[in-house]
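For this view, one protein chain was removed and the others were kept in their places.
Up next, chain A:
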């Protein structure tokens, strides 16, 4: 039912829901005048928006976790680089597994291995590693911002659908009530 969407989409292709100017004319345009089909269509749309919202919220959460991780890695590489430039060793207690720490003297060699994921680790010179980390930090922030934008937009759509449903429903209740006592309505009119 295309009439319940406005036809516009946001840059990620999420459709905008149409605002109902008049419940009566929307009903006439979409169905045989009963509200069930229209409410059903809105319900379906509502569910779709909700699923999409859950998906976007998860992406956002993972970005929100990723950003501090990258920041911490950046910090460590910078420390390594500073020590390397100063030509100093340093002692480290590194995590061996949970609750167990190994103790080691680290001599910065000028290279650092970055865990890229998918079981791949690549060795980079410090500056290159910093570039890569800075770039992925920027990308993660960008993706989070996009998620924010989509979530804002989705929330608007969800609220609009909810209000639309309530209005169609109220319209129906009112119409039924009026039908029940046409005399009273006629006198008032």
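In this section, a residue touches a chain if its C-beta (ideal position, glycine included) is under 8 Å from a C-beta of that chain, and two chains touch if they have at least 3 such contacts; residues count from 1.
Note that in this section contacts and distances are computed from a predicted model.
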Exercise. Pick, from "Probable cytosolic iron-sulfur protein assembly protein CIAO1 homolog", "SWR1-complex protein 4", "Ras-related protein Rab-8A-like" or "Prefoldin subunit 4", the protein name that UniProt gives for the chain of this complex that is not shown.
Key: "Prefoldin subunit 4"
Quiz item: Given the contact definition stated above, which residue among A:76, A:122 or A:135 touches the chain not shown here?
Solution: A:76
Quiz item: Which of these touches the unseen chain: A:95, A:109 or A:134?
Solution: A:95
Quiz item: Which chain A residues would touch the chain omitted from the figure, given the whole complex?
Solution: 19, 21, 68-69, 72-73, 75-76, 79, 90-95, 101, 151-152, 155-156, 159-160, 163, 167, 170, 174
